[in-house]
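Here the complex is missing a single protein chain, while all its other protein chains stay put.
Order as written gives the chain letters A, B and C; numbering starts at 1 within each chain.
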């Protein structure tokens, strides 16, 4: 496996500068591990994430998955903040209790135009994944 | 087409009570039209929705689509706040400029266990849709 | 709406030459209507399409949807047999009885690199659609 194109610190600095709406001090997102095309991101629990039934909402998981894919793309191709999602499919598997979420994103293909990956989302409250995502990012011409 | 199972006012009251994290005074979401299994929801623009490049972020559109599907399910089967998304697929078609978004959700099937629908998302800044979503909700046993 | 880039006859000739595994005399597929990015294709019923329960199988519908998208791509960008599907999502809505299937494919976006469309599949045995598909084709550099 090649070395990651950017370290966790470099990606965090890029995000703070280019995407301050999503990544800012106190936002609750942490880059826990960065390998080449294979990253782990944590989302700290906040009560705003709850939905009826007292579990964490779907959009909270979708946003985390999309963010983890974005970080995985940087880990493989370097700083390309204008990379954009072209599609995303999520399957909700289990209802996450109020607790932190962990997203493990892994690129299955890094092409010239497209990067395709999958994300398994875990709750720190249970062993099995709570959601599974596949997603494609379009890579700008360079 | 049958009459909707709930009016816009009834759905808004249900959401305020059961889902205050997503629907509250000033949240920026408006139920614009409610027919049976066919609804239109508006999301007022806010600068927090922006992503690098100055367009509206994917998670903003995913959240709106999921919300519009939830409202469409109520319009067809009545008050079931514990209905949950089982999957969602989004295709991003065009980059929405900073402006309000409109989601038009339409159920393609209302079964005993599952409701399946599609959502077209429009930006008030352009004519053609900015995203297309299909999604399935699981309906609790009654 | 612009005129289609190829007529039904031109597309049929291209398919017979380039894709004889799928399109040949007696294959059961008919190009019924070709507009720009908007086509209708028929698949004649054959008992090989049945699955347990006596309804038409999922793969029969997936193959038809993919074929209809391929034809829709030709109708918009002209002869590009090396255009390839990058992803496809199908939702099965109703079980089609043994009868012909009609696929109505419509491109939602025709970009330089990608074409995104949706396909509604109908059975001639019922009014409402039996399946809904969204799919993306990658367009080769020209």
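Following the convention adopted for this analysis, contacts are C-beta pairs under 8 Å (C-beta built on N, C-alpha and C of every residue); 3 or more make two chains touch, one makes a residue touch a chain.
All figures in this text were calculated on a predicted structure; none of them were measured in a lab.
Visitor: Among C:8, C:39, C:71 or C:90, single out the residue that touches the unshown chain.
Guide: Of the listed residues, the one touching the omitted chain is C:90.
Visitor: If the hidden chain were put back, which of A:50, A:73, A:103 or A:116 would touch it?
Guide: Touching the chain that is not displayed is residue A:116.
Visitor: Can you name the residues of chain B that touch the chain not displayed here?
Guide: Residues touching the hidden chain, for chain B, are 86-87, 89, 113-114, 136, 138.
Visitor: Take the complete complex as the reference. Which residues in chain C touch the chain that isn't displayed?
Guide: Residues in contact with the chain left out: 18-19, 21-22, 47-53, 57-59, 62-63, 66-67, 81-82, 84-92, 95.
Visitor: List the chain A residues touching the unshown chain?
Guide: Contacting residues on chain A, toward the hidden partner: 89, 91, 93-94, 108-109, 116, 118, 128-129, 132, 134, 136.
Going forward, only the chains that are shown with their structure count from here on.
Visitor: Measuring centre to centre with CA averages, how many angstrom lie between chain A and chain B?
Guide: From the centre of chain A to the centre of chain B is 23 Å.
Visitor: Go ahead and note the Å separation of the Cα centroids belonging to chain A and chain C.
Guide: For chain A versus chain C, the centre distance works out to 34 Å.
Visitor: Distance from the CA centroid of chain B to that of chain C, rounded to the nearest Å?
Guide: 29
Visitor: When you check chain A against every other chain, which residues touch at least two of them?
Guide: If we look for residues of chain A contacting two or more partner chains, we find 86-87, 89.
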